[in-house]
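In this view, the complex is presented without one of its protein chains, the others remaining in place.
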Amino acid sequence: MSLNYVVVRLAQIVPTFFLIMVVIFVLVRLLPGDPTSAVLGIHATDEAVERINAELGLDRSIPVQFGLFFEHFLRGDLGDSIILKVPVMRLILERLPVTLFLTGFAALLAVILAVPMALVSAIRRDSLLDNTIRAGFQVGLSMPVFYIGIVLLTFLAAKLRWFPVGGFGQTFTDDIYHLFLPALTLALSLSAVLMRNLRSSLIDVLDAEYVDFARAKGLRNRLVLGRHVLRNALISTVALFGLNIGTLFGGAVITESVFAIPGIGRLLIDSIYGRDYPVIQGLTLVLAVLVSLVFLVTDLVQAALDPRVSHR
Amino acid sequence: MNQAPAGGREPLLSVRGLRVAFGTPRHELVAVDGVDFDVQPGEVLGLAGESGSGKSLTLRSILRLVKPPARVGGEVFWRGRDIMRMAQAEVRRVRGGEIAMIFQEPMSALNPVLTVGMQIRENLEEHTDLDGAGRQARAVELLDLVGIPASKSRIDDYPHQFSGGMRQRAMIAIALASNPRLLLADEPTTALDVTIQDQILKLILRLRRDLNMSVVLVTHDLGVIAQTCDRLAVMYAGRVVEAGPVADIFAQPRHAYTLGLLNSVPRGGALRQPLSSIAGQPPLLSDQQGGCAFAPRCPFVVPECAVAKPPLVGIAPMHDSACLQHRKVAQR
Partner (left out) sequence: MTFATLTSATISRAVGRRWTLIIGSILLGLLILVALVPGFFTSYDPLAFDYKAIMQPPSAAHPFGTDNFGRDVLTRVIWATRIDIQIAVFSTVFPLVFGTIVGTLTGYYGGWLDAIFGRLVDLVITFPFLVIVIAIVAVLGPGLVNMYIAVSAIGWVFYAQLVRAEIRVQKQSDYAAAARVLGYSEMRLIFRHLLPNSITPAIVYWMTDMALAILLGSSLGYLGLGAQPPTAEWGVIIADGKNFMSTAWWMSVFPGIAIVVAGVTFSMVGDGLADLFRRRR
C-alpha cells in the first residue's frame, strides 16, 4: 500500500467534510424559534435579545456567519454552552475519552465474540451447532440496546453484584470493570452483524479453489485457515465494520443513558433537552469528524489486507 | 490388468477401485464408479472425458481433497503405500512434497492477497529444510525454471499482476517447489488461449524431462492428449472405458465411445465435411442403471450390453477396453 494512496484518501475526505459543515450550519439555523429568546426566557426584552445576538454574531448576514463559524471551527473554538457557560470544546474534550473508551472496548468485545463463532459456524455449516449459533445471534440482533442494557444491569449488577451499577472508575483497571457491562451491551448487536457477514465470507472463501490449492501443497489445516481463509474473509467484514461505526456511536448514546456514564452521548441527550444549540452543533461536528476518520482507517486497513485495492 | 510396460517397472501410482459417491446410502449418486489405472515413472498419462465423466473428482480423490458429504472408497497406492489409509500427517507430507496438483483457472487457484513469492515459500517451508534465504533463492530459481522473466522482481508481485499464461506458469512454480515425483494437472490449459496453451504444454513436458516427473493430465481436448501424452485412459460416466498407448488408441480405438470422440474431431483437408457427433447426452448421476452406461448412445449396442457393466479387460498388449463389442469397433 503506497503513501500515495493514503494521501489520496485523506484528500477525498475534505470536500465531504466541508459539505457536512455546511449542512450542520444550515440545520441549526433552520431550527424553529430563536435560541436567544428561548434561553433568556422571561428576561427576553428586545434590548437584551439584540445585545446577545450582537455578541454571538447572530445579527450578521448568513454568509458572514458561516465564515465566522468556519473560522472558529478551524481554531478549535466551538462556542460556549448556553446552559453551562463553559466552552463547548472543553466539555467535549472532557467527555470524549470516556465514549471512545466505551466504543473501543465494545468493538474489541464484538470482534472477540464474532470471529470464533463465525469460524465454527462456517466450518460446520448447516449443522445443529451452526443453526443454534445463528439463531442466538439473530435474537441478540433483535433486542434493542437499551433492553440488553437494563437486563444486564439488573441481573449482573444489581442482583448478582458482579459488576458496579454504572458510573466511571478512577484507574485503568477500574475503568474496565465499570465499563464492561456497557461495552458488552453495545458489543452484542455489533457482533451479531459482524458474525453474519464473516460467516458468509468464510463460506465463500472455504469453497474457493485457492484453499484447495493450499491444501494440495500439503499445508497444515491451521495454517490454511489462518493465512488463506481468515485473511481473505476479513476483507469484506472490515468494510462492514466501518459502515457500522455509526450504529456503534448511536448505541453508545443510549448505553450511556442506561448506565449513567459521563460520555458525549449523555451530553448530547442533555443538551437536546436543554436546547443548548452550541453544544448540539459542536457535538455533531465532532462526531462527523470521528466517523470520517474511522472510515478512513477501515479503508486503509482494507487496502493493507487486499493488494488489489491499492494497486489501481 | 494389463498395464505394465515391457521392462516391468513398478508403477509409481496405482489406483484401484476408486469410488466417489454422494447422497444418502439409499439414494446414492455415484460420480466415480470403480476407476483403475496406473502411472509409470516418467510417463505422461492422459485422462480424457467430457464434463461430468468424473475425471476431476478422480484426480482430487488421489490427494484426498474430496470433502464430506462425498464418500470416497477404493485404494490409491503411492510407491507401495495406500494414501487412503494414511494418517493425516503423512497425507500432508505426500501432498506437495511427493505429489503436486495444478488447477484449471489460475486466477481462482492462487490466493489473491498473497504474493507469488509467499505462496512458493509456503510450500518450501512445509516440505524442505531450507532457511529463509534459501527459500527466497529457490523461489527465484523456480520462476526462472518455468520461464517467467525478471524473476527477482516478479517474486513479490501479486497474482493479479500477472497475465493469464504467466499466472499459470506461476501456479506451476508454486506446485513444483518441493520437487514432487508426480504432477496431477486438472485441465491446465483449458482456460488459456491456444498459443499460450501450446507454451504451457511444452513447459510441462520440459519439466517432466528435467525433473524426472510423471504427469497425469486431465482434459477433454484430444488435441492436447495427442500433443503431450504417452498413454491415455478414456473416462465415461465415472469409469475408465479404454486405456492404452496414445498412438494405439488413436490409430485403432477399441471402445464405441472413444471411436465417437475421435470421429467428432473435425478433419482438415477435405472441403465441407459434415461434422460428426455422438447422438444423445451423457447420463445424469441420478439415472444410473445396470449395464454399460454408454449403451443408450452406442451404435454397436447388443442386448448383452445392458446386462452388467462391462469390465475393463486387456484386449491387446498394454491396451484395455471395457466394451463387449471392441472387435466390431476395431473393424471400423
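A and B are the chain letters, set down in written order, and residue numbers restart from 1 in every chain.
Just so we're on the same page, a residue touches a chain if its C-beta (ideal position, glycine included) is under 8 Å from a C-beta of that chain, and two chains touch if they have at least 3 such contacts.
Source: prediction; values computed, not measured.
Undergrad: From the list A:119, A:233 or A:253, which touches the chain that is not on show?
TA: With A:119, A:233 or A:253 as choices, the missing chain is touched by A:253.
Undergrad: Give the residue, chosen from A:108, A:158 or A:260, that touches the chain omitted from the document.
TA: Looking across A:108, A:158 or A:260, the contact with the absent chain belongs to A:158.
Undergrad: Since one chain has been left out of the picture, which residues of subunit A touch it in the full complex?
TA: Counting over the whole complex, subunit A touches the hidden chain at residues 16, 19-20, 23, 31-32, 126, 138-139, 141-147, 150-151, 153-154, 158-159, 207, 243, 245-251, 253-254, 257, 268-269, 272-273, 280, 284, 287-288, 291-292, 295.
The criterion applied here is as follows: only the chains that are shown with their structure count from here on.
Undergrad: Subunit A to subunit B: how many Å between their CA centres?
TA: Result: the chain centres lie 53 Å from each other.
Undergrad: Please output the residues of subunit B touching subunit A within their complex, sorted ascending.
TA: That would be residues 60, 63, 65, 91-97, 100-101, 103, 105, 108-114, 122-123, 126-127, 158, 160-161, 171, 174-175 of subunit B.
Undergrad: Mind pulling up the subunit A residues that touch subunit B in the complex?
TA: Residues of subunit A touching subunit B: 208-210, 212-220, 223, 227-228, 231-232, 235, 305-308, 311.
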